[in-house]
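All protein chains but one are shown in place.
By letter and in written order, the chains are A and B; residue numbering begins at 1 in each of them.
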Amino acid sequence: MPSKKQGYSLVERYLPYLLIAPALGYLLFFIGYPLTQGVLLAFTDQNGHFTLQHVYYLLYSPSSNFWPALEDTLALAAVIIPIQIMLALGFSLMLSANFKGKDMALYILIIPLTISDVAGGLIWYSLLTANGFFNKLFMALGIINQPIQFFGYQFRPMEFIAIVLAEVWRATALVFVIIFAGLQMISKEYIEAAEVFGAGTWTKLRHIIFPMLKPSVQTALLIRTLFAFQVFGVVMVLAGRDIPVLAGEAYYEQTVLYHYGVAALYALIIAAISVVIGYIYIRMFKAQYLREVTM
Amino acid sequence: MSTPGETPPIRYYLLRILFAGIVVLSCTWVLLPIIISILYAFSTPQDFYSPKMIIPLHYTLSNIQKLLALGAAKATMNSIIVAVMTVIFSFALGLPAGYAFARFAFKGKDSLKLLIIGLRMFPMLVIAVPLVTLYIRLGLNDTLLGVALAHTTMALPFVILITSSIFVSVPIELEEAGYVFGLDRKQTFLRITLPLALPGLTAAAIFTFIMSWNEVFMAAVLTLTNRTLPAFILTSAMAAPDIIKFAASFIMILPALIFVFIARKYLISMWGITVK
Partner (left out) sequence: MVDVKLRGLVKRFGKTVALRGIDLDIRDGEFIVLLGPSGCGKTTTLRIIAGLEKPDEGRVLFGEKDVTYLPPKDRNVSMVFQSYAVWPHMKVRDNIAFPLKIRGVPQEEIDKRVKWAAELLQIDELLDRYPHQLSGGQRQRVAVARAIVIEPDVLLMDEPLSNLDALLRVKMRSELKKLQRRIGVTTIYVTHDQVEAMTMGDRIAVMNAGKIQQVGTPEEIYLKPANTFVAGFVGSPQMNFFDATVRLDGEKLLDAGEFTISLSDDLAAALKDYNNKTVIVGIRPEYMYPRELAPKNMVGPMIKGVIDFVEALGSDTIIHLKVGNKHLVIKLSGSHHYRIGEELVVVFSLDKLHIFDKNTGRAII
């Protein structure tokens, strides 16, 4: 083998590996080390002995918020994600039509992509607070007499709604980008063929567009689910710990209570859930990738 | 069903108006919150607290000034420093890797690429918690460098994949022409590939900047006194009066809005790469 490759210098032959090695090494260290450290923190006491005390605290202590946090994280995901998928599908179909100002509309719809969850929370706070835009508007229109209260522990369901609104507003753009890209991949000729053979709008949607969009929708669904378990900033801004979420509890245990072991445990749980979802995603992606390669 | 040549005017125009309405509504849904929050950020307190003033009529810079005096000036500076460091680190590490993925065929390439794609899905915020103990040992806790290193971990898989796809989009024959006409690999990269990839790479760099600028969890966990802007907002500004918060949100979204404006044509492909 080496004799055949004469003329290739050593550096040249290993160049791609040399180029990738620093990045890969960095990633493996900055992910591998904290994960190992996290396991140590989560399952040992101050003396370095194995312990399950953090696990017991997390699961059973009255001061632990784990179960409510899991519940609220899931509840938020369950409410937010379906709305986002529907909305993103609607936006995508809307922008697949040709009309004046289409590019403009496209740019406007993707603006929230670049807005952070903290800023998104604050923006909706400006709309929903007692002196906010909507309360003032509805009072001026005579629809309500009293401001609707969205914030404060006694208004937890309203806080929940505020978070949903802010997240739908901010993160639908991400779902939209995925689905819109998928829609553009569908050859116009498939749709035109359906039209030529007499399909109406609904038939086209039902039998041509939706089935072909399925992979994109799946991708969007998985990625949104993945991000749902990391929800943090928007919740902290709009509800604090009134609505506990997993990442928020990790932050609280770490920075307020200094329960490093418990915080590490939260981190590991989020990581584990994500790895499972990510694994499904990679499986799907790999199948798709291989299909593209062989085609 | 209408017969050809005969237009059904009423139904046709109604549908067009309905469609235009939906488009306007969709754009309003996105734009209105941003516009309102910016107007409120510059509103005088009197206008904001007056129940009659749906849209404030008097504007002032004092909200921003008060916010900056509260510590946001330093936090903004910190955020910029962290974001710039993140861009430098993640490009220094990620750009060569991206080039390798784009231009070389080598053993294990597919597996490595899948690994990077997989890592991109990893919830990087979780590394912040255990990282604190390492940072305390290394003296990196509560430093901007520490935050930038963590942000680099978050940005690196994106940068590798984005730069790789940018380099792929530079036709390989342009590079080969460089080789044939007398350049070696390094010169070809610097004089042919890089200039051609520059617009895309710039957009990718701004994108990375925004990623770091927006990140709050790691920054909040890893810093105490050297807060970045989102961490500062989360820990300090939440106690401030409402209009100060709106000022904070304005500073937060400003770079994002500038980015959308200058790099809008790259935005979709960029996000396409980050999520596909």
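One rule holds in what follows: contacts are C-beta pairs under 8 Å (C-beta built on N, C-alpha and C of every residue); 3 or more make two chains touch, one makes a residue touch a chain.
All values derive from a computational prediction rather than experimental measurement.
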Residue of B:Ile55, B:Leu174, B:Leu224 or B:Ile258 touching the missing chain in the full complex
B:Leu174
Going by the contact rule already stated, which one of B:Gly21, B:Gly139 or B:Pro195 would touch the omitted chain in the full complex?
B:Pro195
For chain B, residues touching the missing partner are 171, 173-174, 176-177, 179-184, 187, 192, 195-196
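Following the convention adopted for this analysis, only the chains that are shown with their structure count from here on.
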Starting from the mean Cα coordinates of chain A and chain B, work out the distance between those two points in Å.
15
Looking at the complex, which residues from chain A come into contact with chain B?
15-17, 19-20, 22-24, 26-27, 30-31, 33-35, 37-38, 41, 90-91, 94, 97, 99, 101, 105-119, 122-127, 129, 131, 133, 136-137, 139-140, 169, 173-174, 177-178, 180-181, 219-220, 223, 226, 229-230, 232-233, 236-237, 240, 247, 250-251, 254-255, 260, 263-264, 266-268, 270-271, 274-275, 277-278, 281-282, 285-286, 289
In the complex, go through chain B and note every residue touching chain A.
19-20, 22-23, 26-27, 29-31, 33-34, 36-37, 40, 48-49, 51-54, 93-94, 96-97, 99-101, 104, 106, 109-110, 112, 114-119, 121-134, 149-150, 152-153, 156-157, 160, 210, 213-217, 220-221, 230, 233-234, 238, 242, 245-246, 248-249, 252-253, 256-257, 259-260, 264, 267-268, 271-272, 275-276
